[in-house]
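Shown here: the complex without one of its protein chains, the others still in place.
Right, chain A next:
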Amino acid sequence: MRRSGAPRTGPDAGAAAMAATFFGEVVRAPCRAGTEDEEEEEEEGKRETAEDREVRRQLARKREVRLFRRQTKTSLEVSLLEKYPCSKFIIAIGNNAVAFLSSFVMNSGVWEEVGCANLWNEWCRTTDTTHLSPAEAFCVFYHLKSSPSVVLCQCSCYVAEDQQYQWLEKVFGSCARKNMQVTILTCRHVTDYKTSESTSSLHSPFLKALKTQNFKEPPCCSLLEQPNIVHDLPAAVLSYCQVWRIPAVLYLCYTDVMKLDLITVEAFKPILSSRSLKGLVKNIPQSTEILKKLMTTNEIQSNIYT
């Protein structure tokens, strides 16, 4: 969260990074080292009153990540994976990844909801309703009734940088979960992909993978080359797995369509043959039908005239 750029006067005015533009005006340029906020924080720390601290505490409480069971409306006292030990944890982050898991994995077998994350930030507020539509923001956890050690998470909401660590603690807990394999699915815009050719010549969507040291099986696509990096919740989960030596793989789909899109979702198909999803995918033709239905429902909803 950043403060709005209101003009500052007084002693801190000189601390802003200034730059001249081609037209001769002087503007406040963001410093790519992210250091302006450090100076603001220092000044704020010195001037902060008890009232400011209380406002900050209330904001932190509002931004807390809470895990609860919707059926009983009770919060989870321990981390999710402490309550539901798992051998396979699959998480989809973003609407296209979520649509892929809904259509290809969740259509076979009976999945029971075991928890739901509730959070608020400037970009989204998760919904409490039980019937989830693709347009809403949610973060729900399920396990497979026939094999409860398989846990799946559908996360379409944006988890802000100050909430990501909290999310990890509430889901994974503070001690490392061994004997578990993690699979993460997400999308990024193709302009984020750095290559020596121009991005306009790339054939998107395409899949790339990143895996932790302990993940031994070959991934379903090529690995993400240097100097490309990943941030946000997928990076937080993968970092946790790398540090605590949990085998984990991230499948990243680079696409030029970030809203719900059939071609982007289908780009995840190579993962269906992986060990992580083996046994969970039964009927692919039926899945494709479900996916098409999901697309049309979403298109109707996105029409601003209805």
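Keep this in mind: a contact is a pair of C-beta atoms (placed from the backbone, for glycine too) under 8 Å apart; a residue touches a chain by one contact, two chains touch by 3 or more; residues count from 1.
FYI, contacts and distances are computed from a predicted model.
Between the listed names "RCC1 domain containing 1", "Immediate early response 5", "Proteasome assembly chaperone 2" or "Tctex1 domain-containing protein", the UniProt record for the complex's undisplayed chain reads "Proteasome assembly chaperone 2".
The chain not shown here is touched by just one of A:164, A:255, A:274 or A:287, and that residue is A:164.
Only one residue from A:108, A:204 or A:242 touches the chain missing from this view: A:242. For chain A, the residues touching the absent chain in the complete assembly are 1-2, 11, 14-15, 17-18, 29, 31-35, 37-39, 41-42, 45, 56, 161-162, 164-166, 193-201, 210-213, 223-232, 235-236, 238-239, 242-244, 250.
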